[in-house]
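The complex appears here minus one protein chain, its other protein chains still in place.
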Amino acid sequence: MMTKQQLRQELYRIIFGTDTPAGQRFDMVLIYAILISVFAVMLGTVDSLSSKFFSVFFLVEWLFTGLFTLEYMVRIFCSPNRRKYLFSFYGIVDLVSIVPSYLGLLLAGAQYLLIIRLLRVLRVFRVLKMVRHMSEANVLIRSIVQARRKIFVFFTIVLVLSTLFGCLMYVVEGPGNGFSSIPKSIYWTIVTLTTVGYGDITPHTVLGQIISTLAMLTGYSIIAIPTGIITAELANEMQRDKSVYPCPNCVKAGHDMDATHCKWCGADLGNMRG
Amino acid sequence: MMTKQQLRQELYRIIFGTDTPAGQRFDMVLIYAILISVFAVMLGTVDSLSSKFFSVFFLVEWLFTGLFTLEYMVRIFCSPNRRKYLFSFYGIVDLVSIVPSYLGLLLAGAQYLLIIRLLRVLRVFRVLKMVRHMSEANVLIRSIVQARRKIFVFFTIVLVLSTLFGCLMYVVEGPGNGFSSIPKSIYWTIVTLTTVGYGDITPHTVLGQIISTLAMLTGYSIIAIPTGIITAELANEMQRDKSVYPCPNCVKAGHDMDATHCKWCGADLGNMRG
Amino acid sequence: MMTKQQLRQELYRIIFGTDTPAGQRFDMVLIYAILISVFAVMLGTVDSLSSKFFSVFFLVEWLFTGLFTLEYMVRIFCSPNRRKYLFSFYGIVDLVSIVPSYLGLLLAGAQYLLIIRLLRVLRVFRVLKMVRHMSEANVLIRSIVQARRKIFVFFTIVLVLSTLFGCLMYVVEGPGNGFSSIPKSIYWTIVTLTTVGYGDITPHTVLGQIISTLAMLTGYSIIAIPTGIITAELANEMQRDKSVYPCPNCVKAGHDMDATHCKWCGADLGNMRG
Partner (left out) sequence: MMTKQQLRQELYRIIFGTDTPAGQRFDMVLIYAILISVFAVMLGTVDSLSSKFFSVFFLVEWLFTGLFTLEYMVRIFCSPNRRKYLFSFYGIVDLVSIVPSYLGLLLAGAQYLLIIRLLRVLRVFRVLKMVRHMSEANVLIRSIVQARRKIFVFFTIVLVLSTLFGCLMYVVEGPGNGFSSIPKSIYWTIVTLTTVGYGDITPHTVLGQIISTLAMLTGYSIIAIPTGIITAELANEMQRDKSVYPCPNCVKAGHDMDATHCKWCGADLGNMRG
């Protein structure tokens, strides 16, 4: 028979690990459970469906709440460092995934409509449990992290531009044409600069239309900047992948494809690549 | 006189082949026939035209249906492997191009309006017969196929982001402002993130406008990611066109396609490529 | 005194040439004349302005018509090959710039409103005379011309996609929701795929919103393709500019920056670049 310690280790390997067949099967089941439960929560907000299939949604909801509660408890049980797991990003997401269902029981009255809507939505954040299984996203995220300073500067420029254009439009068009305050004008400017263009607020004066034309052309040309930043960064990431052969002398990698000598210690690389 | 076998081979060369003048002429005629018939079907759905030129549309429809039926039969006749052709992508497209017209005859009553609309539209899928003649598209499709994993990850990120933003907007704006359910909020979020911005649903609360501003700026900056992925992939495809033949003297590669001498040691490359 | 032949040559150098101070001054005057006359025509279509400053617009119109008529005559007079000039692109643009004003005189009655509107607008095409003076545009145009096959393939793909999505939406949404015919559905699809999103036609059914979400994400990801094509082409154009040093032996240029031997004749390039 298994001791408690062995059971914990075995469960840890299945639930937290991804290198055993059992661990991979568990991950697959979990992904489908997350997807189905998130879909159920989403469809449950559609009035025509929720009134018709009330009992189905109720059943699915409590089935998955039970399942995720079990998973949460087993994770706590088999985690080697419980405090660390409980306060980790995934630990909090796991907790947030189950608490709203139980809270919904306590607040069953009709007077807590808004809170119940909020709780129902919180359950959708289970989708973040998916991120654990998207190892591929790391490459993209790394590129963005690398370019974070430039992207931050870019957003600051966009915000300064939006403030200036928003103020101009507020003065030119005025509250009568929908530009009722500077924050609303800035909202309009960002809608325009990003080329979204809802059309809920549009310029009506000739001067306003000329200024908004300028804003569009500005947005059109600065839309290129983050593209340039990320493209350059991604190209870098990819080039970094190119030469993974380590130097035979100092075992450091990262040489250019056409290098004949190690750029770290000067040893000849030629023999290795020949 | 030609035997049946010779006729089949001759027809195969004309209809399936593209390397003889007759085959190329057949392809050109087919492309024009597809374009004209698709245009006719499309214009036939415009009420003012279809009532005025009813007999013209009727004539054109049956002329091309007859032609494509003949083509389908000849293709079956001369195909060396009939089963393979019948169940291939193009075989099914060829069948779908003619069946709806004949089905329309059987369902001539006014009570099958929706089905007739569907059949009418299915005929437009004749346009897929064109793909057979767009060999150039392969380069672009290859780039996309190469980047399919990263594009899939990108779409997953977009969907997770849309779910989170959609839920936030559902809680903040609520059914009163058009965000009547989470799926509808997610629809709105994708309309916003992709900078399409119909304006059929727009945020009305201050908090909703702040969140949608964040969604726009996010969309604005992640619009760069697939651009970066595909650009890098296309550049790779293009660089692959650079010669991989090594110099016979110094065994270094990477010469331009039009180089006649090695750019590293000056040796003659001509013999190798001749 | 100048002979007629000398006068023609002198005028030719001023009007057609750009290498003498007089020629450059003439070009500058012409650019301003075009800009002012185009602005006058454009502002003349604004009702509130045209009724108030009728005489000013009348005066400006005939002043520039006279000027451009004079220019056209002098160009004919001094052109060494008159027939070639008359039927060249610029010769036709020059003619179209003046004819509408004279035709407007003949059709002074109120019954030709549409024709007069057309003539008024034709005069704006004077702006094309500007192109003659934008030598810088060539670099960009060359990149687009280089990539024209790929761009054509791309547009064909966009049109095939639009046809398929448009037909799907026509079946799903139907005439009741604004998708009144297939051509109109295709118009909607292109508005969506290009992320313009007017919002004059929007999906109302759930299935229609799901399909339009797919269309948006497709548009979002294929927006990258022409960017990739043109970026790669522009990078090529720029790289071509990099190594302009000709080989000392065969005087051909276009070597890579890191080449040590001429890729055309094998001669050593090293001494030249130092």
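In order of appearance the chains are A, B and C, and numbering begins at 1 in each one.
Definition applied: a residue touches a chain if its C-beta (ideal position, glycine included) is under 8 Å from a C-beta of that chain, and two chains touch if they have at least 3 such contacts.
The shown structure was predicted, so the numbers you read here are calculated from the model rather than taken from an experiment.
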Sort through A:Leu43, A:Ile76, A:Ile141 or A:Met216 and give me the one touching the missing partner chain.
A:Met216
Omitted-chain contact residue, chosen from C:Tyr32, C:Phe58 or C:Phe155
C:Phe155
Return the single residue from A:Ile31, A:Val56, A:Val74 or A:Val171 that touches the missing chain.
A:Val171
Absent chain, residues of chain B that touch it:
195-199, 227, 231
Which residues does chain C use to touch the chain missing from this display?
38, 41-43, 45-47, 117-118, 121, 124-125, 127-128, 130-131, 134, 136-137, 139-140, 143, 151, 154-155, 158, 183-184, 187, 190-191, 194-200, 223, 226-227, 229-231, 233-235, 238, 258
Considering the whole complex rather than only what is displayed, give the residues of chain A touching the chain that is not shown.
149-150, 153-154, 156-157, 160, 163-164, 167-168, 170-171, 174, 180-183, 186, 192, 195-199, 202, 206, 209, 212-213, 216-217, 219-221, 223-225, 227-229, 231-232, 235, 255-256, 259-268
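The working rule: only the chains that are shown with their structure count from here on.
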Rotation, 0 to 180 degrees and nearest 5, that superposes chain A on copy chain C via CA atoms
180
Using C-alpha centres only, name the chain that sits farthest from chain C.
A
Give a one-word verdict, same or different, on whether chain B and chain C use largely identical residue numbers at their interface, taking over half shared as same.
different
Express in whole angstrom the distance between the two chain centres, defined as the mean CA positions of chain B and chain C.
29
Quick check: how many Å separate the C-alpha centres of chain A and chain C?
42
Mark out which residues of chain C touch at least two other chains, giving numbers and ranges.
195-199, 227, 231
